[in-house]
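Missing here is one protein chain; the remaining ones are kept as they sit in the complex.
Chain nomenclature is as follows: A and B, assigned in order of appearance, with residue numbering initiated at 1 for each chain independently.
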Amino acid sequence: MLNLSGISKSFIGVQALSGINLDVRAGEIHALVGENGAGKSTTIKIVAGVYKPDAGQMEFEGKPVQWARPADAKNAGIHVIYQEFVLFPHLTVAENIYLGHERRNRFGFVDHARTRQDASDLLRKLGVDIDPQILVSELTVADQQMVEISKALVHKVKLLILDEPTAVISGREADLLFARLAALKAEGVAILYVSHRLEEIFQIADRVTVFKDGAHVATKDIGDVTRDRLISMMVGRDLKDIFPPKKPKGEPGKVVLKAENVSVEGRVRNAGIEVRAGEITALAGLVGAGRTELAMGIFGGLPMSSGSVWIDGEKVDAITPATAISKGVGFVTEDRKGQGLAMFLDVAANISAANLSAVTRNGLIDRRLENEIARKEIDNYRVVCRGPATSVATMSGGNQQKVIVARWARTSRKVLILDEPTRGVDVGAKTEIYRIMRGLAGEGIAILMISSELPEVVGMSDRVVVMREGAISGELTGANISEEAIMSLATQHPTGKVPTAEVLAQ
Amino acid sequence: MTALAPIRLSSRLRANQGVLVVAALLVILLIFGAFISDRFRTTSNILNIFEQSTGLALVSLGQTLAILTGGIDLSVGSMISLLSTLTSGLIAGKVSMVLPVAIGILLLGLLIGICNGLLIIWLRVHPLIVTLGMSAVLQGIVLLYSLGPAGSVPPSFNFLAYGKVLGLPIGAVFILVLFLLVALFLRYARLGRYIYAVGDDEVGARLMGLPRARVMLTVYGFSGFCCGLAAIYLTSRFSVGQPYTGLNYTLASITPVVVGGTLLSGGKGGVFGTLLGVYLISLLNNVLNFMDVSTHYQLIAQGLIVIAAVSIYVEKKKRV
Partner (left out) sequence: MVDVSQARATEGPAISMKSRLSPYALPMFLIALIAVSGIVSPAFLSTSNISNMLLQVAPLGIVVIGQAFVIILRGLDLSVSSVMATAAVIATGFSGQNSDVLSILLIALGIGIATGLVNGWLVTKRSVSPFLATLATMIVLQGFRFAYTQGAPSGNVPPLFRLIGSATWHGVPYNMMLLVVLAIVFGVVLAKSRFGREVYITGGNPTTARLLGINADRVTIIGYVISGALAAIAGLVLSGYVGIVDNWVGRGFELDSIVAAVMGGISLSGGQGGILGGLFGAAILVVVFNAVLLFGLPVQLQIIIKGLVIVLAAAFYVRRRI
C-alpha cells in the first residue's frame, strides 16, 4: 500500500531522516518504534503531506506520489491521528467528527440533525459514551482521543496512521481501539501504528519497523523478535550501559523540598511530595495525571488553589518562579522551545538567563563575564557548538537541553526539577544527561524528575512517586522500583474495582 | 435562536453570555433614552437610528467574517473612500451611469478583497499587515484620483439612503435580510463551517485538508464586496464621495464585532452579535446626542467601549 524508499529530510541544521525505508501492506498492522527523536513523527508528516522530503521516493498503491499539501494525502485515502490532536475547541464533538465530510441534505446544506445522529451512532459503535453536542473543549483528554479516533472511521481510509494513540487513554478504551483496528485490518486497511508501549505492539502488530536517530534499523515479523531485542535495536546498546550507578544504599538524604496538600485547579488534588538532597526522585504516572501541573504549582508557574511549600525547611508563601529561583530551585521544562530556551538569543545569554544579577554590573550586562561563564559550561557539559555566541535555535535537541541544564545547575543549588529531560534527545546526549543528573545529585542537589519513559524512571531514580488522576497514589523506593509496580500504582482504580491490564503511558 | 444552535443549552448560554449582556444594554439604553427626551421616543427617531447604522452594519458584516477566521481587514476604511469617490466620480450626475457604475463598484470591491486574500495566502503574512499595506495603497490611489469630493450623483440616487418600503428604511430592511443570509451561510454551508474551523485552529485546518485558501478568498472577497455596498450607500447618503469618507470605518467596523462577542482570535462568534453591536453603538451615539454631549466625548466613549468589550470577552488567560 505504502512504500517509502531512501527518504531524507533535514531541518535547519538537523538531519531528521537519512534515507529511511518503510513499507506498509494492505491488511496489516505495522508498528513503528524508536526512541524520541528517531524520526517517527517526521516520517508520518511526510506521508501525510505536511513536510516535503528532501530526497527519496514515496509510492502509494504502487504509484509514485508527491503531496503538495496535506489535502492531497487525505484525498488519496490517508488518515492520520496525530499525537497532538487536531480538534477544534469551539466546535462540537459531532462537528469535529464530520469536519471535511459534512452530512448534507439534498440541497447541499449542512444537516446538523443528521450530523448529530450519525456522530452519536458512530461513538456508540466505538463503545464510548460521549455527548456529540458538547464542545470538544469540554471533554477530558481521553475522550478527546476517542473523538480523534472516531474521525478516522467516518470515511473510507486506505492507510490509517496512529501516532501514540494510547498515551492518554486507559486500558478499557485501548481495548476498544484495538478491536476497531482489528476490524479495519480485516477490511484490508493498511495501519501504521506508532507507539512506545511494546506490550501492545506484541498484542496487535503483524510487523514492526525500528528507527534510530533518523535511520532505518530493521523491519521484522513480530514473531521473529523479542521484547529485549526490540529495545536494544531502538537504543543501540544495552540498557545497563545507559544509566549511571544509583546512589549507594544508606541514609536517605535530608528533605530539601517539601510540598503538602497542593491543589491546582482541575489538575491536582491535595498532593504532597518530598524531595531529598543527593537523591533523584521520579514523578511517574500516565500522561495527564497532573505531574507537570504539581511540579509547576510548587515552582509557582501555575496558581495553586491550596497547599504549602517548604524549601530547605523554610515555608515559602505565595511562591512565584522568581522566589523559587531565589531559594535555589530550578525547573527544566518539558517544552524546550516554548518554555525553556530564549530561542533568539545565543548560548551565553541562555545560560545566564535565570540569574541575570550574576552578570550585571551597574545595570549593564557584562558580556565578557557572560561569555567566560558560557565557555566554562560548554566545556563542562560538552555542549557541541561554535562558542558562546552560537544561536541556540541552530543546535540539536540534546545540546539545547545541556544548555538549559547548565543554566539551572548554576543557580539551583538546592532543588532541580526536570520535566521529561530526555524528550527529543538522541541516545548519546541522553546518556550524558543521565550522567549529568547523577553528578548533580552527587553534589547534594535534590532532583525531581518527571518522566513518562518507564525504563528511564526505573534506571535513574532512587525514589518514585506515582500520580494518578491528580492525586498521589503511592511511593516506591530502592528494590521496590519496577515497571510493574509503577504501572499498577499509576492505573489501579480508586473505586476498588479490579485493576485491568492497564498499561502505563509509553 | 434555538433552531440555529444545536449546541447543548448550557454550553450555548455560556457561549452567548456576552451577547445577552449586549442585548440587555440595548434595552437599558432604550429605556434611558425614553426618559431623557420625548423626541427620543418618536418613530422617526428610532427609524433614524436604523438609518444611521446601515453603513456601519455593512462594513462590520464583512469584518465579522474576517475576524472569525482569526484575521482582520484593516483596508475597509480606504476601500470605502476609494469606492465612494469612484461612485460619484464615475456617475458624474448621469442617471444612465448609475447601474453600470454600481455593478462595477461592487465588482471592484470584491476584486480588492480577493487581492487581500491572495496576498495573505501567497505571502504568508498576517492579514493585519497585508490589509494595513493595502489600506495605504488604496488611500494613495484615491488621492491620486481626486483630492476632494468628486463628481456627483443624480438626486434620485439618494433614494437608497432615504427611501422607504412599507414605511421602513430600505437600508435597514436590506441589512436585516443580508445578515440573515450570511448567518444561514455560516451555519448551513460547508464553507461557512470551515470559516469557524480555520479561525479555531489554522494549522489544524491545514492538517485536516480543509480548503483554507478558499475560505480566505471568500472572507476577504466578501469584506471587499460589503465595502462596495457601504460605499454606494454612503455616496447616496451624502450625495457625493470624497477621499476621506471611509476614514473612521476601519476602527468603527471592528468595534461592533468585538462588542457582539466575536473573538478577535477567531473561531467563535457570529453576525447577529455584530448586528446587536452596531445597534448598540448607534443607539449610544443617539442618546449622547440627545444629552447634548459633544462628538469629542462620543469618540472617547467609543474608545472606552472597545476597551471594555475586548477585556470582557478575552478568554481566560493561561498562566504557565
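As a working rule, a contact is a pair of C-beta atoms (placed from the backbone, for glycine too) under 8 Å apart; a residue touches a chain by one contact, two chains touch by 3 or more.
Keep in mind that this is a model prediction, so the values were computed, not measured.
**Q** With the missing chain put back, one of B:T64, B:S135, B:S253 or B:N286 would touch it. Which one?
**A** The one listed residue touching the chain not shown is B:S135.
**Q** Just name the one of A:S8, A:S195, A:T390 or A:T422 that touches the chain not displayed here.
**A** In the complete complex, the chain left out is touched by residue A:T390.
**Q** For review purposes, identify every residue of subunit A that touches the missing chain, sorted by number.
**A** Within subunit A, the residues that touch the unshown chain are 12, 299, 301, 320-322, 324-326, 331, 333, 338-346, 348-349, 353-354, 356-357, 360, 363-365, 367-368, 370-371, 375, 378-379, 382, 384-391, 393-394.
**Q** Please identify, in ascending order, the residues of subunit B that touch the omitted chain?
**A** On the subunit B side, contact with the omitted chain comes from 72, 119, 123-126, 128-130, 132-141, 143-144, 202-203, 206, 212, 251, 254, 258, 264, 294-304, 306-307, 310-311, 314, 317, 319-320.
Simple rule for what comes next: only the chains that are shown with their structure count from here on.
**Q** Rounded to a whole Å, what is the gap between the Cα centroids of subunit A and subunit B?
**A** 44
**Q** Using the touch definition from the top, list the residues of subunit B that touch subunit A in their complex.
**A** Within the complex, subunit B touches subunit A at residues 6-8, 11, 15, 187-190, 192-193, 196-197, 200-201, 204-211, 267-268, 319-320.
**Q** What part of subunit A is in contact with subunit B in the complex they form?
**A** 48, 50, 69-75, 80, 82, 86-92, 95, 99-100, 102, 104, 109-110, 112-113, 116, 131, 133-135, 138, 296, 301-303, 339
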